[in-house]
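A protein chain is absent from this complex, but the other protein chains hold their places.
The block that comes next holds chain A.
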Amino acid sequence: MKVKQISIFLENKSGRLAQVTRVLGDNGINIRALAIADTTDFGILRLIVNDPDRAYRVLKEAGFTVSATDVIAVEVVDKPGGLAGVLAVLQEANLNIEYLYAFLQKASKAALVVFRVEQLDEAIAALQAKGIRILSGEEVYAL
């Protein structure tokens, strides 16, 4: 039920994001979702790709500071209040969200939300108990 996310440290200077995408493209790696958190000096690029292990390796070889983190991808019904319901579940279980970002699936048009929480297993259990669908890594990589 866990999805491997690749995070990359980027200085805020032009061309760095393009370089990451070029390295991935050159190695035939497809980006499924992407989010950037940035400050004045640096940014953290977060990626869900079709082959995280290989992405980690090629980026590291290209000289980037990379880490792999486990996150969860939750399907959120595409209607008002969809995300609120998921957040309520996590809040009730007292689980702190480090960050989240969303993307759309082509096939179902339902939104997918990626969560990074400290207690991953507790979060999975709490969400499943409420019948919220959590995608497996394989499902997400293959989207």
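Note that a contact is a pair of C-beta atoms (placed from the backbone, for glycine too) under 8 Å apart; a residue touches a chain by one contact, two chains touch by 3 or more; residues count from 1.
Definition applied: contacts and distances are computed from a predicted model.
Between the listed names "Na(+)/H(+) antiporter subunit D", "Aromatic-ring-hydroxylating dioxygenase subunit beta", "Phenylacetate-coenzyme A ligase" or "NADH:ubiquinone oxidoreductase, 24 kD subunit", the UniProt record for the complex's undisplayed chain reads "Phenylacetate-coenzyme A ligase". Touch with the chain omitted from the figure is made, among A:66, A:113, A:127 or A:143, by A:66.
Only one of the listed residues, A:10, A:112 or A:126, touches the absent chain: A:10. Residue-level contact of chain A with the missing chain is found at 5, 7, 9-11, 16, 37-39, 41-42, 44, 46, 63-67, 69, 98-99, 116.
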